[in-house]
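== chain A ==
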Amino acid sequence: MSVTNEEYRPLIVAFCCNWCSYAGADLAGNNRLAYPADVKIIRVPCSCRVNPAFILRAFQRGADGVIICGCHPGDCHYTSGNYYTRRRMALLFSMLDYLGIEKERTRVEWVSAAEGAKFAATMNDFCKTVAALGENKRLEDLRCKK
Partner candidate 1 sequence: MQRIGVFVCHCGTNIAGTVNVEAVSDALRKEPGVVFSTNYQYMCSQAGQDIIKNAIAEYKLTGIVVCSCSPRMHEATFRKTAASAGINPYMVEIANIREQCSWVHKDTLTGTEKAIILGRAAIAKVNLNAPLTPGQTPVTKRALVIGGGIAGIQTALDIADAGFPVDIVEKKPTIGGKMAQLDKTFPTLDCAACILTPKMVDVAQNEKIRIFSYSEVTEVHGFVGNFDVTIKKKARYVREDICTGCGACTEKCPQKKIPNEFNLGMDTRRAIYIPFAQAVPKVATIDPDHCNMLKNGKCGVCSKVCTAGAIDYNAKDEFLTEKYGAIVVATGFNPIPMDKFDEFAYSQSKDVITSLEFERLMNAAGPTGGKLLRPSDGEHPHTLVFVQCVGSRCEACAEKGKEYCSKICCMYTAKHAMLTRDKYPDTEVYVFYIDVRTPGKNFDEFYRRAVEEYGVHYIKGMVGKVSPEGNKLKVQASDLIENRQIHIDADLVVLAAAIEPDKSARPLATMLTASMDTNDFFTEAHPKLRPVESPTAGVFLSGACQGPKDIPETVAQAGAAASKVIGLLCKDQLTGNPCVAHPDEMMCSGCSNCEKVCPYGAITYVDKEFRMPDRTTKVRRVAQVNEAVCQGCGCCTVACMSGAMDLKGFKNEQIFAEVDAICR
Partner candidate 2 sequence: MTNTKRMKEDILRMSGVNPRKCMKCGKCSGTCPNYDEMEYHPHQFVSMVEEGRLEPLLASKSLYTCLSCMACIERCPRGVEPAKLIEAVRLLKERQKDGNHLTANDIPARIDDDMPQQAIVTAFRKYTK
């Protein structure tokens, strides 16, 4: 039996707002709270910078899950950005679900700069959920597969 038979690892793209969630991720690091390396973070100024097209693009390019992290509602550095995020993503996720795309592959989570533990826990949980779903087939672009 071959030892190279690797366990399936999902690819997770995390969009983190600069002021809360990115700092929360840093705090998770400071406290050495482990979470899977499957998570790759992209820094955005605010969660409201995340265009639905970015999310679809990530899926197209082979991501298996996309998570958007922002300040808790009411705590946005820009006062109202995450309120718009909340609406946009509620609608987008509902639409993806309507198209039969697994809703567990997308998530929005509010993580403050103080919530390093929550960040790590969220990522652990999300990775587990997505790993259980397996590879993203319903929003894949065959051209982007190796």
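A quick word on the picks: all candidates are chains of the complex that A comes from, given by their letters.
Criterion: a contact is a pair of C-beta atoms (placed from the backbone, for glycine too) under 8 Å apart; a residue touches a chain by one contact, two chains touch by 3 or more; residues count from 1.
Please read all numbers here as calculations on a predicted model, not as lab measurements.
Enquirer: Which numbered candidate, 1 or 2, lies in contact with chain A within the complex?
Expert: Selected candidate, touching chain A: 1.
Enquirer: Please name which positions on chain A make contact with candidate 1 in the complex.
Expert: On the chain A side, the touching residues are 11, 13, 22-23, 25-26, 28-30, 32-35, 37, 40-46, 48-54, 57-58, 61-63, 77-81, 84, 88, 120, 144.
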